[in-house]
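Complex shown without one protein chain; remaining protein chains in place.
Residue numbering begins at 1 within each chain, and the chains themselves are lettered A and B in the order written.
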């Protein structure tokens, strides 16, 4: 399934009209020990670029922006008890939410894996 | 030192200040330094211009209560390691303050019948607003109902904030009746309401039925905020959390802190564990050190202004640390049993006082029940009566007009409060002075 990235360090994996979102491994390494993840509510609608989740580490709280608009269909409930999953597995088990995409065309403006790798190399 | 710095004089260190804004000598027109003895004498002379609670029969309450504070409390809070410490940002060398805060949080949570409490806020009135703001964050609604039994100065503090944040506050008018305005509060609840704010005991000393209000609020998806301005009452009354309150805020002044002409006081704040990340103010939490020993740290600070900046839950930096310490020490000396005794004595004096005052022609006790404070209706404006009592060396209570100057219809209402410090002689002095004034 195709996976895209944002310059704000989110990833989005697309499966037809549905998608799953998380933060990148680079992002989790910069944040340090993650202590809490504040997720959107199931059923919430979001537009691309909206600040919809917050990831806390001990000394920082970082906003997570929606890589694409849509309606939230599920959130990763495991993070409630184990926010450290985002540290251990940011791009797999530490996913954040799933959504029905409002407009798949939005994905065209995101980075592919190679472009994202180049992007973080330049930081 | 100037040699090391490479400056010719201390004044030369201020060259970045524009010369037209830099004073070339001491600011003109102000006195120069004075000796410790001279300053002490100056302040003592000012202090003498007062009628103090310790000197005369004293019956004031309305949000600030006089109780006896054991001598060890003031001794302990003056230990330099407490008095001259900073916020415990370096936990390895601040375990004293941190453990006190952890104990304080536990004491407040238990007192209020809640799961968690914070490390204190400025005072009861600001804590009340913080509770309303928090209920808004939780329910995502912006409309709050404030009971007419809420201290009007609390209501005004909240209304001032709401005016700027855009929250909609429905403030019910205080009514001098035998029963609290529970029915009006319940009637005002609908699905747009974030919270109802109910003082317990209320402004007039009445005791609202929190359980009934909580049920009505919860049915509409709203929260109940209970406001406790006299925590000693909880020595006799059930804790608000146990009655269904979701957020309990209060003024902790009456335990350990003293009157101090209104400040510094102590904002108490407790709630349910599930709301903890929406709670304002500092929090102390338990953890371990590198050797596995138990220790305490400030925690969940990502809610706070220094990290979240414009997204913080509140702009509060300080808590009321030393007042929290005083409260905690006094509460430790009391224990639950001592709190009950203090409450019982305070209540008993109020019952006696009410009985004596209601025997005076023209004086009517308004309440059906009360804890240590009740309202009486006088045949004359209460403010005048209070002034006349003061001339006779009796501090007789708080005229409601002091809190509601715009309510001419409440001008004859006087709030009378007692505590374990109130003596039989004090009650007799108040009764006879009042009789004389009203004659």
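The working rule: contacts are C-beta pairs under 8 Å (C-beta built on N, C-alpha and C of every residue); 3 or more make two chains touch, one makes a residue touch a chain.
The rule is short, and it goes like this: contacts and distances are computed from a predicted model.
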item	value
Chain not present in the shown complex, as UniProt names it (candidates "Transketolase family protein", "ABC transporter ATP-binding protein", "glycine dehydrogenase (aminomethyl-transferring)" or "Nonspecific lipid-transfer protein")	"glycine dehydrogenase (aminomethyl-transferring)"
Among shown chains, those touching the left-out chain	A, B
Hidden partner chain, touching residue among B:338, B:362 or B:381	B:338
Candidate in contact with the missing chain, chosen from B:43, B:170, B:187 or B:428	B:43
Footprint left on chain A by the chain that the document does not show	33, 35-36, 56, 58-59, 83-84
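Operating definition for what follows: only the chains that are shown with their structure count from here on.
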item	value
Parts of chain A lying in touch with chain B, wherever the complex brings them together	35-36, 38, 56-61
In the complex, chain B residues that touch chain A	277, 301-303, 307-308, 311
